[in-house]
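One protein chain omitted, others in place.
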Amino acid sequence: MATAVATNQTILVVGGGVSGMTAALEAAECGKEVVLVESSATLGGRTASLYRYFPKLCHPVCGLEINLRRLRGNRSVRVLTLAEVTAVSGTRGDFTVTVKRSPRYVNRNCTACGACAQAVSAEIPNPWNYGLDRLKAAYLPHAMAYPQRYVLDPSIIGTPDAEKARAACKYDAIDLGMQAETLELKVGAIVWATGWRPYDAAKIQPYGYGRFPNVITSVEFERLADPHGPSGGKILRPSDGKLAKNVAFVQCAGSRDENHLRHCSRICCMASLKQTQYVREAFGEGAQSTVYYIDIRAIDRFEDFYARVQRDPTVKFVKSKVARIAEDQATRDPILHGVDTEGYRRYASRHDLVVLAIGMEPSVRGADIPAEVVADSSGFIDAAADGAAVFGAGCATNALDVNRSVQNATAAALRAIQVVNRAARAES
Amino acid sequence: MANKDYAFYPGCTSHYRGSASNYLVSVESMCRTLDVKLTQIPDWNCCGASVSYAGSGELARHVINARNFALAEQHLPGRDVVATCAACWLNARESKEQLDASAGLLADTNEALKEAGLRYQGIASVRHMVEVLIEDLGYEELGRHVVKPLEGVKFAGYVGCQTNRPFGIAGESFENPVYLDKLVETVGGQAVADYDQKVTCCGGALAVSEPEKSQAQIKDIVESAYDHGADMIVTPCPLCQANVEIYQADVNQRYGTKFNMPVTYYSQLMTVAYGGSAEEAALDGQIIRATRLEEIAATPGKR
Amino acid sequence: MAEMKTAAYVCQGCGLGERLSTQQLAQVAQKEGKMALVREHPFLCSAAGVQAIRDDIEKDGVTHIAIAACSRRAKTEAFHFPAVAMSRANLREGVIWSQPDTEAARETTQEMADDYVRMACAEVKKMKAPAGNPEAARNTRLLVVGGGISGMTAALEASKAGYPVTLVEKTAALGGWAAKLWKRTPAREPFQAPAETGVAAMIEAVRADPNIEVRLSSTIARTSGAPGRFSVAIATESGGAATEDFGAIVQASGFSLYDASKLPELGFGKSPNVVDQAGLERLAREAAAGNAPIRRPSDDGEVKTVVFVQCAGQRDATGEHLPYCSGHCCATSIKQAMYFKDANPAVDTVVLYTDLRVPGNGEDFYRSGQSKGVVFTKGAVSAVEPAGNACSVRFRDLILDEDATIENADLVVLATGQVPNSGVDIEKVAQNEPGEWQPDANSVLNLVYRQGKDLPLLRHGFSDSHFICFPYETRRTGIYAAGPVRRPMDIAQAVEDATGAALKAIQAAENAALGRAAHPRSGDLSFPIVRLDGCTQCKRCTVECPFGAIDEDEKRYPVFNESRCRRCGTCMGACPVRVISFENYSVDTVGAQLKAVDVPDEFSEKPRILVLACENDAYPALDMAGMARRTYSAFVRIIPVRCLGSVNTIWVSDALNSGYDGVMLMGCKHGDDYQCHFVKGSELANYRMSKIDDTLKQMALETERVATYEVAITDIERAPRLIDEYAAKIAEIGMSPLKGFA
Partner (left out) sequence: MPTALNEQALARYRNDFLREVEERVDEGGWVKMCMQCGVCAGSCPFGPHWEHSPQKIFMMIRAGKREEVLASDSMWMCTSCYNCVVRCPRKLPITTIMHGLATYAHRLGLAPKRQPTRDFSVIFWENFTRNGRANEIRLMLRLWFRDGFGAGIRKALAMKEVGLGMLRAKRMSPFEIFGGHGVKDVKGFQAMIRKAQEIEDRKRGFSK
């Protein structure tokens, strides 16, 4: 389908994470036509691979279930997965957008019965667990995947595995001939909700991520703590698989740093406070968490949660940015070197596991967003430049937690509606 | 090949019978083989090193470095200034960056330089010898001249601090630079990859004024080399070479250790690998003799 | 009711054909389910399969279909038949994927499937495809309460989308707090200097907007009705009150600054040179008007040293002051320090903080403050004592680890917190009885709702949503809080928040016109229908409705407001006489299902356990357990319910009376960090079930026969384990003595 049916009354939402889904659903529930474009094979984005949210410690997939039910019941949202926006032209109320769709190699017949996965032997690193474990090359991204259809990884196309998958499918849902296709959409307004990426922790050389196995990032630790993660919810050390009861949380890993990310990523303080409760939940009184920080930015109502964690005897706070992480090469225990700036005490503290509260890098930086969407010095989309009809939403606009991202996405939906309503008024 | 002709800034210790004469001798032998032409900046002066700050404020220190640039621009126009010593390279480059960044500083500096009849125009740039080897020649070219690979000799690549920070070699990481290990492997030696004291400071000038504090660092540097089974330490900095070699005796006395680890220059390794004699590699300049290198230097060269 | 024609479809795909006898299932649907039309299909969700169903509906007049295939959460695009009532028998995730694929288990697996088909057939016959509320009213005029930046933004943004707005402001002028500021924290690149507030321009835009009607010096005297048909009495100062109709409401009543006179130890009230941040803004505005530097209030002397005391009366653990942080005050202190530094760099400005909280690009603003010479010291202030025209500020310097004092501070600015103007706390203030309703001067909305005059509060007086993914879900449909009344925030966030709230208001008005429910059952057309003649006015439904959707008339009969209802069914669960039901979800639709199960006699060693599972968390968890092939006991029969709050105790007693050996209720976590999307559903169920013991005693049954659990959506391992453990407990206490009497 070269040109999809979309008019200048259609709102395009780029990015199928919690912000993109919110913008799409809120607009659709106001009666607007929406096309939701997602580059991976499923909606849900980064929140689908979070185990719990701060401050309630509730489960992100619970919100995803509600949003998916809203999506299933709403015919005016069209979802295009494995799709990326490659070009945007035209102006406010009258855009032409080029979308490149990579082949899924599985058509609508798929009943998600899983037969193809059993037939295939090749495996790929599992992106939803940040590559900590592997996934069959014919896979359903995760249990809450939407659309609920399997995907064949391009790496096995043209190999015996692809043929095995095709043969195993009783509903000829596997179509090895699928090609990449490009389609053009006419849309009235665009909401850019491409979210964020964890900063590459290997660039923070003094912390030894990549050189020392027991130095991991907060998003990887989140997967370890998740019962459906690579370790079945056991918090363990990648080096020897032993349980990690003494965990260090290093704040501002990349953020607030002229050499890395100039901005403060806002969520890392609360993420670490939350994750100290994972260690507590796993090991009770035997747990030992230490948070190394510059300022604990548990802002406004999150202060309640910070106060609660401060009352937890298993959590210690050290006001110090860790200077260097070394490793005891025999036991592979990470050793944190630095100075506690409250009272100037030098420490070289040994931990089972170090979690870098990694900063947020906007994923807008890579994508070629249209010129009029101004990116600020940290690479986030600037607030809606007046006249522009391309609006940022969620973490593409600023380092935001989920609550603020969703609020921001709801606002972006209204801005998009304003554009398409005006276009409609102009024509009527 | 690009014109390998440089204005050479040897530094106060790299001269005949200076504490780094072995560095100078081996660098010159190495450059002869590599067809690199080093012409000393006429009448160059000391860069002030990193400890002389109490003598005067910032401006005087920038002026003494600007004098060398002025002399190079005047007598060796169009050639990059090349320094072998870490402190010379760092002070020269720091002054150059400050001068190029501030018109006020440039004006004050030239006002002072007028007293010596000189003017700094800001043309020449300053490079470390290692930068010349890696960027202008490249590992492949450096490997081509090897006739006697240093097989079986394990080197702990001790980069030290000032050749690595705050500027460092382009593309190299501050925590874990690998160019020295690559140079060792280029000449057939074996490098200790996970040598954890690679970039630790040896105490620098304070090895002289605060011996006890510096020797604690030097002990870690040498001990870790032994722990990783290294036969020798190789370094690009004359102060590191001197401190780590000379004070091993004091460290043994103070800590009861039995260190006797030779500390060599990359230029000595390359001179031996290129078939140079022990004298050309200034192996006779080692207080702790690098016997393994001397044996290789003594074996008849393979054509 | 139009003539009902039923049809059942049994799918053989995804292994159903191999693991089950679909021929027997078809027979069950025919003979026991008494379905008029029964079809088997090898691949029901294929285009051909769906077409067969569509043909039966369009050509053969089928009105009620039961689809025995996969879970109701799967293949929703394929099985989309809005015109007919539809039930789904979960044979895949619920039976063959959750039972071992062994010869020994084949019999119980088939029995399970047979039962689910019986249940689906029974359920669909009790359902009616919801047609939607006939008298839905369409009114898309919005009411915005509060004329500060939040209120004005909501009005402007709604107007830009083409919606008319009435903006009611208590005081005589628009602008709220922002109008009192000299400058604001920057919200655009380069985030380095105090920026114009932009309030004047915004007020002008509101004035000039034909779509917005501004009512100054006015308050809300009375609000009644529901989304799409709110009728609001707007009282003006001069006493008159005109009543107008609105589709939805945005409450942007903002905040008041914490009363700094409660902080004598910080010197407030003891010297005019100790001010709060609002006081400093006033000084800045007066100085700017006079084009002169800010002077010392006490003697108009020159200001050389200014000290900013952060978290004044905030983050207070003693319970005396505000326990929370207001989020904006660190950036505001930096901004105010810049007022002095920009005018005269020689002025010494010190910010004493515990944690400097300037997230996001606020870090640029922090750096800019530092580069202008603002000194930041981590210190806990213990006292501010006036000494003549100066003050001494005593604090503990946490970096230098010593007690320190800043002498001769000419000005001390206390960063006090935001207190929400959220009106009356309905948990604390008694509600008026029907017929005796009186407006309350402290109330913002003066709702004539049975449960109280203002929005329910989450914590610390803020009317915030409890849900991370749904920040606008206040518990009064169609009324959305925006700005600092919802949660502490700065101007930039208030603008975002107000824009979002404007969208939700527009959405609520539009959906009310179509009779469609708001979140979380967005778009649901069903709504509570009540048989008033059976009602005993026990008032449990009006009291227990989590959303205050049900009022009472003078005769104490419940008055249902369809567009205020979130369709959770808590009222249905509460009603002792069971007169409340929805067209497609009622006491009968679930009752019929549990009665349709074939309960074997006590000698068969095959107990029957009824599981009532919340469709938002427990049911998906069990689905995903099936996807992971995590098997559990074959003796359970799982019925999804909209919320555990909708579980009527009659279902439990009916089940036990008809010989079930045990009943499990699986709902969401309740309590402080409640997880229930209908707020109190699982809490009410837990409360009701705690009363079940005496009914069990009357029925001479052990108390273990009924168990209630909190199950999360991620309990894919735990939920099956709970079932197996419960089945073992039932095996231990033996079959129900009531078997065979039904």
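Note that the chains take the letters A, B and C in the order they are written out, and that residue 1 is the start of every chain.
Note that in this section a contact is a pair of C-beta atoms (placed from the backbone, for glycine too) under 8 Å apart; a residue touches a chain by one contact, two chains touch by 3 or more.
Everything numeric in this text was worked out from a predicted model, so none of it was measured.
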Contact set of the excluded chain (shown chains only): A, B, C
Selected residue (touches chain absent from view) among B:7, B:64, B:156 or B:191: B:64
Touching the absent chain when the full complex is considered, from C:105, C:400 or C:731: C:400
Residue among A:16, A:93, A:233 or A:338 touching the omitted chain: A:338
Residue among A:42, A:320 or A:421 that touches the chain left out of view: A:320
Footprint left on chain C by the chain that the document does not show: 348, 366-367, 370-371, 373, 375-378, 397, 399-400, 404
Sites on chain B contacted by the missing partner chain, in the whole complex: 12-13, 15, 17-22, 43-46, 48-60, 62-64, 67, 108-109, 111-118, 161-162, 165-166, 168, 174, 199-201, 203-206, 208-210, 213-214, 217, 246, 249, 284-287
In chain A, positions touching the absent partner: 206, 252, 256-259, 294, 319-324, 337-341, 344, 346
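Criterion: only the chains that are shown with their structure count from here on.
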Most centrally placed chain - per-chain CA mean versus overall CA mean: A
Distance from the mean Cα position of chain B to that of chain A, given in whole angstrom: 47
Distance from the mean Cα position of chain C to that of chain A, given in whole angstrom: 24
Separation of mean Cα positions, chain C and chain B [Å, integer]: 67
Interface hub residues of chain C, defined as touching at least two other chains: none
Two or more partner chains touched - positions in chain B: none
In the complex, chain A residues that touch chain C: 18, 22, 25-26, 29-31, 51, 53, 56-67, 69-70, 72-74, 109, 111-114, 143-144, 148, 170-171, 226-228, 256, 262-266, 295-301, 303-304, 307, 319, 341-344, 374, 376-378, 380, 382-383, 398-400, 402-404, 406-408, 410-411, 413-415, 417-418, 421-422, 425
List of chain A residues in touch with chain B within their complex: 205-206, 208, 211, 326, 329
List of chain C residues in touch with chain A within their complex: 13-15, 43, 45-46, 70, 73-77, 157, 160-162, 187-191, 315, 317, 323-327, 355-364, 378, 398-399, 401, 459-460, 462, 464, 466-472, 487-489, 492-493, 496-497, 499-500, 502-504, 506-507, 510-511, 519-520, 522-523, 616-617, 620, 624, 627-628, 669, 673, 675, 677, 712-714, 716-717
